[in-house]
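One structure below.
The complex appears here minus one protein chain, its other protein chains still in place.
Chain nomenclature is as follows: A and B, assigned in order of appearance, with residue numbering initiated at 1 for each chain independently.
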Amino acid sequence: METIQSDVVIVGAGGAGLRAAIALAEADPKLRIALLSKVYPMRSHTCAAEGGAAGVVKGDDSLDLHFDDTVGGGDWLCDQDAVEFFINEAPRELTRLEHWGCPWSRESTGAVGVRPFGGMKIMRTWFAADKTGFHLLHTLFQTSLKYPSIRRFDEVFTTDLLVADGRIQGCCALEMRSGAMLQFQAPAVILCTGGAGRVFPFTTNGAIKTGDGMALAYRAGVPLKDMEFVQYHPTGLPGTGILLTEGCRGEGGVLRNKNGDRYLKDYGMGPETPLGEPVLKTMELGPRDRLSQAFWHEQQKGNTVPTKWGDCVYLDMRHLGEQKINERLPFVRDLAKSYVGVDMVSEQVPIRPVVHYMMGGIHTDIHAATPLPGLFAAGECACVSINGANRLGSNSLTELLVFGRRAAESAAAYVNSDAPPIDTAAADRQAAEAEARIHALFDRADGGETLAGIRTAMTDTMETGAGIYRDEALLTDTANTLAALRRRQGGIALKDKSKVFNTELTQVLELACMLEVAETVAVSGLARKESRGSHQRLDYVDRNDSDYLRHSMAYSQGEEAPRIDYLDVVITKSRPGVRDYSGAKS
Amino acid sequence: MSQRQITFEVLRYNPEADSAPWIQTYSVPCEEEWVILDAINYIKDHLDSTLSYRWSCHMAVCGSCGMTVNGEPTLSCKAFLRDYKGSKIRVEPLTHFPVERDLVVVLDDFMEKLQSVKPYLMPKTEKPVEEGEYKQTPRQLKNYKQYTMCINCMLCYAACPQYALNPEFIGPAALALTHRYNLDSRDAGRSERQEVVAQHEGVWECSFVGACSEVCPKDVDPAGAIQQMKIASTVDWHLEHLMPWRRK
C-alpha cells in the first residue's frame, strides 16, 4: 500500500476544506498538505448554495445585531462564545474572498451589495446573484491552485481514520480510479466533508452528501452533537427537491396557500406586510424552521395544493417584475422553468419544505478541535456550534470560511508544537486492516438485500419519523427500523467486482455512513423531550430550558444504538428569551 | 403520471475485463418529467448496479454528469426526456477524453491545463483585508461575469474538434476562465497569463468552429472569449512590433 507522509490531511475539498488548505499554505509554506476529496473540488456541494453569506459590513449594522439574530434564530442552543468569534471574523473572511476574486454583486458605487435574508434584522447577506456558493467554491478552488504545497488527491474516498495512542495518526482512503488503498500518515486531520441530507428522501443535497466524515469521527469515538436538528428549507421545488433560494423572499417573494392567503400571518409572523415591501424578520423573512412548520400546519388544515409531486404551497414572485428577477435571481428562474415548467415572472411556483442542512455534526470546540487530539472539523460536518437549533440562512457559507481557516490554524499550531511523532507501526497495522475490510466486501455472501432497497427504507423511515414534526412513537419506530437496517446491510452482495471506479463499492460505504448518522438523528431526537427550533415534538410542544438548554452528544456504541449524553450550552450575554418574528420593534 | 418505456443504449467499458467498449441496452420505465440522469439512476438502482458514472447535484451546477447523449455532449441532469422523441436513447461518455470506466472519463488533462493558465486574481498591489473590498462597479462586474459561470462540465472539450485533433490545445473552458480574470477590473495578471494563452496551443489553435459555445449549458460562450483574446493578442503584437518605443 502506498503511504503518503503529510503534516495535515484535509478530508473534503468543498468550501471549508479549500479554505483550510489555503490557510495552511499561507501559514507555513513548508507544511505538507494533502487535500482529499471523493469528487473533484468543484463538484463539492458548496456549489449549490444560492442566496449568500452573512457578514456585518454596512454602517447601519453592528456585530451585536448579527449576534442577536443568530442566537435567537438558533433558539438559544448556540454556543455564544463561538457565535461572537464567528461574527467578528465574518466580515474579514468575506472581504478576503473578494480580494481573491469572488464576483460579489455590487452597489452602483462599486461597494459590495447586501440583500435581506430570513431571520436577519438588518440587510447583511453578501451575494453573487443567486449562485453565491458556486462562486465562492470556484474562487476558493481556483485560488488554491496558486499554492504548490497543497497536494490534491481528487476522487479519493476516505474510509478510515487512523487512531493510536489516543490521537490521530492519519487516514486511509480508496483511490477510486485504481481501486488501490492509500495510507496517509499525518499528525493532524481536518474533516470538511459536509452534511448528510441524503439520509432523507426529499432533499436539496447532492448525491455526495452522505455524512461520511461524521461517521468517520463517530466511529473514532468523537461524539456527534445536536444531530436531532435538521433544517427544512421552506422553498424547495417539488419532485426534485431543487432549492429556490431564500433570496427569492429576500427580494420580495411571498408565500400563499391554495386560497391565495399569505398564511404566515396566522403563525406568529404577521401582520401581513405590503406586497413588494418585505419587512425584515417578519412574515416571509421569518426563520426557516418557523416557515417549514407553518407549511405542515397548512397541510393539516387542508390549505395546501395537491400536485402530482405531493402537497405544495405557492411562492409568488410575479410582482417583482422580469428585470429584477433576471438581475437578482436568474438561476432560480431557469431552475423553476426547467424542472417544474413554471416561469416565476408570470406564474406562482409550487414549492414545499425540503431537507437542507444539518445543524448538528462532529463535536468541536471554538478552535474547531474535536476531543480526539489531532482531529479537527469545519463546515456542515462539524457542530461548533453557531447554528444552535436552527441555522439562519447565509450563516453557513460564512461559517465555512471562518471555521475552515480556524481549523487550519489550530491544526498548524498542533502540528508545530504538541504533536508527537507518528506511530507508524500502529498506522500500518490499521491501514492493512482497513484494506482487508474493503477487500472482504467483495466476497460478502448475498443475503438478498439490495443497496437501493435499504437506502429507500432508510430515507422513508427518516421522513416518517424524523421529519418536521416528531413524537415518541414515530421516533422509536424510526430508531428501531434504522437499527434493523444497519444489521441488514451486511446482506448486500457486491455485483461489481471491478477495482476501477467501482461506484457500487463506494455506495455501500456511503450507505453504512448514512445509516449510522441517521440513527444518531433519530435517537438524539427521541431523547430530547422538548420542542426547540427545528426539533418539534407533538408530545412535548414547549421549549424546556431547565432540562434541555444543553447540547445532545451521541456516542457510538459500535453495533448498538448511540448513547446520548449532554453538554451545557455556553452563554455569554444573551439569556434565552422569546423568538419574536411578529414585526414588533425589538 | 404517465410512463414511457425507453431503451437506453449505454456504453460499457470495464478495463479489467474488456479490450474495447461495447454497448449494453436497458429498457427503462421512464416518468414523463425525468431527465436522462434519472433514467441512468434507475438503471443503477434497479437493473444493473455495476454501471459507473458521475453525478451529484441534479441541478446543473456541480458539472459532474456530462455525457454524450445521442451523439451530443449533454449535461444529463438537465436533459429532459420530453425533448427526446422516439424509443431509443444512446448514452456514451464524453468524447475526446480517455474512458476510465463506463461513462467515467479521465479529466487529468483539463485539471493540468486549468492550473497552467493561472486562474486566480493577481492584483497590481495587494490590499490589506482591513482596508476593505476593492471597488468594482456593476458595469465592471458585468464585463467578466459571463465567463465566471463555467461549471467545468467539459461539454465544450467534448464538442471541440480542435481539441480532438490536437490534445495540446488549452481548450475552451480553461481559456474562457483566463479571459474572465484578464477582464476583471481588480486584476493585473494578464501579461503573466499571456505566456500560455498566446502560444500556438493557446488561442491560436482555435479555428472558431463555435461548437463549444453551442453546447455550453451555462451560456459562458468560450468561443467568444477566445476570439476576443485573439484580437487582444494581435493588438499586443502590433503595438510591440510597429511601435517599438512603446516597449517597456
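In this text, a residue touches a chain if its C-beta (ideal position, glycine included) is under 8 Å from a C-beta of that chain, and two chains touch if they have at least 3 such contacts.
Heads up, the rule we're going with is that contacts and distances are computed from a predicted model.
**Student:** If you look up the hidden chain in UniProt, what protein name do you find among "Cytochrome c domain-containing protein", "Peptide ABC transporter ATP-binding protein", "Fumarate reductase subunit C" or "Sulfonate transport system permease protein"?
**Tutor:** Answer from the UniProt record of the missing subunit chain: "Fumarate reductase subunit C".
**Student:** In the complete complex, the chain left out here touches which of the visible ones?
**Tutor:** Its contacts among the visible chains are A, B.
**Student:** Looking at the whole complex, which of A:Arg32, A:Arg92, A:Lys121 or A:Arg177 touches the chain that is not displayed?
**Tutor:** A:Arg177
**Student:** Spell out the interface residues on chain A facing the chain that's missing from view.
**Tutor:** Chain A touches the chain not shown through residues 177-179, 498-500.
**Student:** Considering the whole complex rather than only what is displayed, give the residues of chain B touching the chain that is not shown.
**Tutor:** That gives, for chain B, the contact residues 13, 15-16, 20-21, 71-72, 95-96, 98-100, 106, 138-139, 142-143, 159, 161, 164-165, 207-211, 213-214, 221, 223-224, 227-228, 230-231.
Just so we're on the same page, only the chains that are shown with their structure count from here on.
**Student:** Quick one: chain A and chain B, Cα centre-to-centre, how many Å?
**Tutor:** 28
**Student:** Which bits of chain B are touching chain A when the two form their complex?
**Tutor:** It is residues 1, 14-17, 33, 44-46, 49-50, 52-64, 78, 80, 100-102, 104, 106-107, 111, 114-115, 118-121, 123, 126-127, 129-130, 132-138, 140-141, 144-145, 148-152, 177, 181, 184, 186-187 of chain B that touch chain A.
**Student:** Which stretch or stretches of chain A touch chain B in the complex?
**Tutor:** 39-40, 42-45, 47-48, 92, 95-96, 98-101, 103-112, 131, 134-135, 138, 142-143, 145-146, 154, 177, 206-208, 239-240, 242-243, 308, 331, 335, 338-339, 450-452, 495-496, 498-504
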